[in-house]
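In this view, the complex is presented without one of its protein chains, the others remaining in place.
For chain A:
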Amino acid sequence: MPGKLKVKIVAGRHLPVMDRASDLTDAFVEVKFGNTTFKTDVYLKSLNPQWNSEWFKFEVDDEDLQDEPLQITVLDHDTYSANDAIGKVYIDIDPLLYSEAATVISGWFPIYDTIHGIRGEINVVVKVDLFNDLNRFRQSSCGVKFFCTTSIPKCYRAVIIHGFVEELVVNEDPEYQWIDRIRTPRASNEARQRLISLMSGELQRKIGLKVLEMRGNAVVGYLQCFDLEGESGLVVRAIGTACTLDKLSSPAAFLPACNSPSKEMKEIPFNEDPNPNTHSSGPSTPLKNQTYSFSPSKSYSRQSSSSDTDLSLTPKTGMGSGSAGKEGGPFKALLRQQTQSALEQREFPFFTLTAFPPGFLVHVGGVVSARSVKLLDRIHNPAFVGIMGNTRSYKLLDWNSFNSDEPETRDAWWAEIRQEIKSHAKALGCHAVVGYSESTSICEEVCILSASGTAAVLNPRFLQDGTVEGCLEQRLEENLPTRCGFCHIPYDELNMPFPAHLTYCYNCRKQKVPDVLFTTIDLPTDATVIGKGCLIQARLCRLKKKAQAEANATAISNLLPFMEYEVHTQLMNKLKLKGMNALFGLRIQITVGENMLMGLASATGVYLAALPTPGGIQIAGKTPNDGSYEQHISHMQKKINDTIAKNKELYEISPPEISEEIIGSPIPEPRQRSRLLRSQSESSDEVTELDLSHGKKDAFVLEIDDTDAMEDVHSLLTDVPPPSGFYSCNTEIMPGINNWTSEIQMFTSVRVIRLSSLNLTNQALNKNFNDLCENLLKSLYFKLRSMIPCCLCHVNFTVSLPEDELIQVTVTAVAITFDKNQALQTTKTHVEKSLQRASTDNEELLQFPLELCSDSLSSHPLPPAKEHLESASSNSGIPAAQRATSVDYSSFADRCSSWIELIKLKAQTIRRGSIKTTVTVEKASPVGDGNFRNRSAPPCANSTVGVVKMTPLSFIPGAKITKYLGIINMFFIRETTSLREEGGVSGFLHAFIAEVFAMVRAHVAALGGNAVVSYIMKQCVFMENPNKNQAQCLINVSGDAVVFVRESDLEVVSTQQPTANCQSSCTEGEVTT
C-alpha cells in the first residue's frame, strides 16, 4: 500500500433548508474514494453543522491516488424516505502527491449540485501519507509535476527540455448510455463529472509515466481537452512538454533574479547539476554522441528517410545548411547538426511552450498548421454490461477493458496531423515546432482536427545534457547579441519554400529577414519592438449546405482552403493597416456548425525593429475609365492611408530612419508574404498544399472588382481602435508596455446571438459575426473603464455554433493596469540598451528619468518632445500636466469612482507610506460620511474569505510567485429545468460561471494558495431549450495554483521593483556577457 489518504470533515455552513417543516436540515456526509465509503454522524437540525469527524483513512495504491478524485457528498437524513443529496465536492488530491507542492488540503469548499448550483460550504481537511516505494513507480507517476504555464515556471529553471508528450483516453459518454433514459439528470451529470475526473486523472498519470521514461520530472504547457463526440463517445486528450526542472531553492535566488534574470540563466552551463540523474545517460545521450560523427550529407539523408510523408524536402534543407555555413560559420553548422539529430530522435520535435529561456530560440520560420476533417464513428464497444442497478456505486465504465482499439484510431488521426506539421516545419528549414497546440471542432458526426505551431530552429543546449557547452559558449559569443536572431530566416534564400521578399536585417544588417513574420508564440523577451502592439482579429463565416456524413465532410474540406486563405488575407491586410510587420500568438480557430463554418484568427501585431517597414495597401479598380468610380477609389485609398497614419500614431510606431546605403538593399516593396503553410485532408492521406501568397504580384494591391471586395475593404476600415487608455493583445504581455501595476481583473464574457434565418448570405453573416466580436470588445472596454490606463492581455476568443442559428463567442482575458507616467517608454536604440545593460544596478534608481529622456531623444527624434507628450496624453485621456510629474494622488481622488481605483490607491499608499494618501482614500471612499469607513471596518474586516487572484498569464504583476501548488483541472456540469426562474439563459450562465470561479478559488485557497496563473476556460458548452424551460452547460477550466508574495512585502527597494520583476523575462538575455 503505497499511500494512505486521510480525510476529516469539520463543519458545514449556509446549508440549504431541506426540511420545510422545521426550516432546518439534518445533514451528514459521505466520503468516498475508490470503492470505499465512510459516513459522518447526522448533525440534527442545523444549517451550520459541526461534524468534527474522526480521520477517515483510505489505504490505496498510488495509481488510484492519481486517477481517482475524492468524492464528498453532503446529504439530508430522512428517517422515512430516501436521504436527499444536498450536493457534492470533488477534490483532486494530485497536488498532495508532489513533494514540493501542497502538504495539506484544508478549507471551505462550495457544496455543488448540478441542478441547484452551490448550496452552502463544507470544511474539509485532506492529507496523504505516501510511502516512497520507488519500485512501484511502474504504473503510477507520482512526483511528476504538471504546469499549465506555457513557459518555464517562475521559480524553476530548466535543466533539460525533453520535448513533446501526448496521450488520449476514450470512453463512452454517460449522457448517451441507455441508462441515461431512466436515471435523473442529476445522476447523469454526476456520472459524467466523475467519469471525466477519472479520465483526467488517468491521462495525467499516463503522461507522467512517459515523462519519467524520458527522465524528466515535469510537464510544462500541459493542455488537456475534452472532445464531446456525442454518440461516439468522449475523448480526453492532453499534450505537453516534458522537462527536467530544477527548483531555485533559496529565496535569495529570486531576489537578484528580478534584477537580472540573465544572471541565473548564465550560470546554468557551469552549474553543477544538483540532480545527478539528469546527467546520466538518458535515452538521448548515446545518440547525441553519435551525431558528432555524422557528416552533413549523412545527416540529411537520414532526415529525409525519417518521415515517409516528407515532401521531398531534402534538397531544400540541404541548401539551408549551406547558407547556414556561410552565415554563422562552422559553429552554426555544427549547432544545427547537433540540434537536428537531437530532435530527430523524437517522433515529434514539438514544444507546447510559447515563451522560452533566453537563447533557446535561434530562428523562427513561420506558422505551420494542419487540419483534417474526420467522420466520427460510434466507438466500438462491447455491449455495456454495467447493469448494476441504479443506486449502487458502480464504476461507470472500465474503459481499459474495451478501449484498446479506439484510442488508436484517434491516436492515428493525431499522428497523421502531427506528421504533417513536422514536414511543414522541415519545408521551412526548421527542425522543431514551438508554441504548438491542437484543437477540435465537432458538429454531429463531423470533426475537424487542427494543429498549429511555429516552425523554429532551437538551441540544443536545453534539449540535452550540458555536454555541448564548450562549443555552445563559443558560438554564442560569436553570434550574440541575437536580439534580432530569431527573425533571421532559417531556410535558404535561394530555395525558399514559398515566395518571400527578403531584406537584410534592419538590426544587424548581416542576415536576411522576411518582410512579415507570423508566429504562434509569445514575443521573445529579447526582441526589439517599436511602439506598442495591438490585438488583430480576422473573422469569417461561410455558409454550407446541410449534409450528411461523407458529403458533409467533403463539403467542409472543400471550404477549408478558401477560409484559410481569406483569414490569412484579412490578417495581412489588418496588419498592414496597423503599420506593423509581425504577428505573435496567432491562433486560428475554425468552427464547424450545421450550416456554416466560422473562422476566427486572433494575434498580437507588433512592429519588429529587425523587419522592414511594411508597405501600404493600394487599391485598384477594374474599370479605370469611369471617372466617378476613379474618384471613389481614390477616396478609399485616402481613407486607408489616413487609417495607417493614424494607427502609426496610436501605437507609437515611428521607426528610426535608416539610410538605404546602410541596408544595402532596395526598400522592400510592399508585397504580401505568406508564412503560413497548411493543408487539409479529408479522412484520407491526400495532402493539398495551398500557396497563400498572392502569386507573383509585385505590390500588395487590393482589387475592387466586385461587391465582395468592396465589403472587404469596408470591413477593414470598420474595426474601431480601443478607446484611449486601453490596449489589447492576446499574448502574455503587451509589447511596448512594461510598467504594470498590481491591479488585475480576470473575466469571462459570453455572448450568444441568434441569426435571423431569412436569406442569410455570406456577407450578412460576416457582418453579424464581425459586429458580435466588435461589440463584445466595446462592452469590455466600457466595463473596465475604471481601470484605465490598462491593457487587456491574453484575450482569448472561442467561437462555437451550438445550434443552427446561434453563434456563441466566449472571451476570457485579464485587464492589467499600468503606470501611465512611464508608459511613454518605447523602444530604445541598440546602443542605449546596451548602455543600460551595463549599468543595470544604477538603472533601478535612474530608470524614470532615463526613460523619459531616452524616449524623447532617440526613438522619437522627429516630433518635438512636447508635442510628443501631448499626443501621448491624448491617448490616455489625461492632461499632460498631470502626467508630467510623478503620481499626484490628490488629482486622482475624484476619479476614484470604483473600488479598483480605490484599492490601487491603497496599494500605493502602502508602498509609499505617505500620510497624505490616507486622506485621499477617505475622500475616495464611496460613502460621504468620512467616519463611516472607520466605524464599519471592524465588522467587515473579519471576513474569513481570502482573496484569490485568477489570471490567464503566467505571472502576477507586482508579485513574486514563490510556490507552485499543483494543477487545477476542473469540470462542471450545470443543468436547470427552471430556466425562466433563474433569470433566463443569461442569469443561468452568469450564476454558473460565478460558481465555477468560486470553486476554483476555494480549491486554490484550500491548497494554501492565493492565485491561479495560466488559468484557461477550455470549454464552455452551452445548450438551451427555452420551450422546455431547460438549459445545460459544461465548463472545463484549468490553471496552476500558486502562492505569490507582493513585491512590496518582500522588499521596499523602489516602486519600480514590480515592473522590473514581472518584466524580468523581458530584459536582455545576455547569455554570453
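The rule we apply is simple: contacts are C-beta pairs under 8 Å (C-beta built on N, C-alpha and C of every residue); 3 or more make two chains touch, one makes a residue touch a chain; residues count from 1.
What we mean here is this: contacts and distances are computed from a predicted model.
Q: From the names "Trafficking protein particle complex subunit 2-like protein", "Organic solute carrier partner 1", "Acidic fibroblast growth factor intracellular-binding protein" or "cysteine desulfurase", which one matches the UniProt record for the unseen chain?
A: According to UniProt, the chain not displayed is called "Acidic fibroblast growth factor intracellular-binding protein".
Q: Among A:948, A:961, A:1013 or A:1042, single out the residue that touches the unshown chain.
A: Only one listed residue reaches the unshown chain, and that is A:948.
Q: Who touches the missing chain here, A:35, A:52, A:761 or A:775?
A: Residue touching the chain left out of view: A:775.
Q: Using the document's definition of touch, tell me which of A:89, A:102, A:118 or A:142 contacts the absent chain.
A: A:118
Q: Of A:52, A:634 or A:756, which residue touches the hidden chain?
A: Here the residue in touch with the unshown chain is A:756.
Q: List every residue of chain A that touches the chain not included in the displayed model.
A: These residues touch the chain not displayed: 13-14, 108, 110, 118, 121, 723, 745-756, 768, 771-772, 775, 778-785, 806, 808, 897-900, 902-903, 925-927, 929, 931-933, 935-937, 939-945, 947-950, 983, 985-987, 989-991, 993-995, 997-998, 1001-1002, 1022, 1024.
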